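Below is one structure; the comments refer to it alone.
Of the protein chains in this complex, all but one are displayed in their positions.
Going by the order they are written in, the chains are A and B; count residues from 1 in each one.
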Amino acid sequence: MDTFAFLVLATVITLSGIGVIAMRNPIHSALCLILNLACVAGIFALLGADFLAAAQIIVYAGAIMVLVLFVLMLLNLKVEKKNLLGYIYLAFGGLVSVVFILMFSYLVRVEPLNQLADNVRGSVAAMGKILYTDAIFPFEAASVLILAAITGAVMLGKRSYKKRTTHIKGQAIDI
Amino acid sequence: MEFVILLIKIFVVLNIILGLASLCTWIERKGSALIQDRIGANRAGAFFETDILILKPVFWGLRIMGALGLINTLLCDAVKAITKEDFVPEGVSQFMHSLAPFMAVFPVFVAYAVIPIAPEFTLFDYTIRPQVAALDAGVLFILAMGSIAVYGVMIAGWTGNNKFSLLGALRASAQMISYELSMGIAFVTIIIVYGTMDLYQMIQQQGTNVLHWGVVQQPLTFIILFVVGMAETKRGPFDLPESESELVAGYFTEYSGMKFLLFWLGEFAEIALFAILVTALFFGGWHIPYYELSGGTWWEALIGHLVFMAKVVFFCILQIVIRWTLPRFRYDQLMNLGWKMLLPLSLANLLFYAVLKLNGFFT
Partner (left out) sequence: MVPVSWYIILSAIMFTLGALGVIVRRNAIVVFMCIELMLNGVNIAFVALSHVAGNINGQVAVFFVMVVAAAEAAIGLAVIITVFRSVQSIETQNVGELKG
């Protein structure tokens, strides 16, 4: 049953991952990535990481991808065109992927990786206990990072307004 | 046998969703008429006659249903939607256009899976907990499903292929993201106070003593969650994404027939979901004030279920009344309410209850 679920999820993940890089319309890429991330949440659930599965949906599918889609719709981009340079990049990219796959296929033959994945369960309570004791410093640092990111995003996204004056019926009004 | 019980649970929960959604539709039609001093739907089926004696009581009932507008809102609307032309705008992928309504309905329906609808009972030696999936992170699951409910709206607005739809979708997504923050923090407050994430445990902890109910212990959280719930369902004074006087119908402008009806179904299912959540988290679920059901038998579970549903219907009606009473916000007012009032308020609320919990309250 678990094997079957894994195979289905892995197939969908691979196909939608190919979709992300193959789709010419960025919005289609984004929708493929949403499907992909939802399936990764399924993989987390299979691995017994309950909290991460929920966090994956809430953070990735629910917040990050909504932002990406929002920006895509806001910018209203055109479909990417093919050009000659693309094929050179594709050849280079293909070379890089072959090297990666060879490296990993050598790596997974290590002995401890043949054991079954049923050792630990990342329940919400267990995660919380580690986050608030052993990992308290990175946890607080992460909150500072998020605050800095929010401030930076607001500063970057803010348009600089020039003060303009218009005259309506003889009165000067600032807009 | 376990599998059969699971199937029965799913069947019952689906029927509850559809029943509550149709009830909301009817209340929306007739209730809005009452509020606006109109009569509302009262014609279809109101003049049925028959000469056959046996069928007379049936037709008598049908005439009453017709006069109350039930036949109009439940039967005629469905028939109309099914037989209507399914319109797809030009230059739009048919697949995406059909996907959007399902994406709008699916997360809401799935979120019902973790909701307990009645106390545990024993029947034929089987102890049944009326909850489809007894996850230990039930509240997180509902939050996750609520966060992917945006996609239906966004894809719908995008496949509409016109400016009104796109504006509606952008408004809806900005609104839902902004209010999700306050919703998440309100949920964290609730989790801190009850010390569990399982909705069943939360309801059992509240008990029959009204002083232990969530609304008495944390009234501010209730207000925040209720306002956020109204905003998340994109109704009431928060219906900017589909404001009919500015954007035709917002993100579902280009939808007709059954697809349009699916959006409506999703919206009413969401109203019912929030009513259920508010009842379960703050109003003691199936508990009757100061009357303890001994529990365990099927008829006591049924009474508990009916009490639960009565409270849920009350909150459904309350949401619809608010929707028909208050005027729509301006967009900057909406954003100010979300970011400058609800978010700091919920953070302060969280801090307050965290300190209380640390000092040994709410054991």
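In the analysis below, a residue touches a chain if its C-beta (ideal position, glycine included) is under 8 Å from a C-beta of that chain, and two chains touch if they have at least 3 such contacts.
Please read these numbers as outputs of a predicted model, since none were measured by experiment.
Taking every chain of the complex into account, the absent chain touches A. Although one chain is not drawn, its touching partners on chain A can still be listed: residues 2-3, 6, 10, 13-14, 17-18, 20-21, 26, 29-30, 33, 36-37, 40, 43-44, 46-47, 49, 51-52, 55-56, 59-60, 63-64, 67-68, 71-72, 74-75, 77, 80, 85-86, 89-90, 92-94, 96-97, 100-101, 104-105, 107-108, 112-120, 122, 126-127, 130-131, 134-135, 138, 142, 145-146, 148-150, 152-153, 156-157.
One rule holds in what follows: only the chains that are shown with their structure count from here on.
Averaged C-alpha coordinates put the centre of chain A at 30 Å from the centre of chain B. Taken together, the chain A residues at the contact with chain B in this complex read 27, 31, 34, 38, 50-51, 54, 57-58, 61-63, 66-67, 69-70, 73-74, 123-124. Chain contact summary for the complex, chain B toward chain A: residues 96, 135-137, 140-141, 143-148, 150-151, 154-155, 157-158, 166, 169-170, 173-174, 177, 180, 184, 197.
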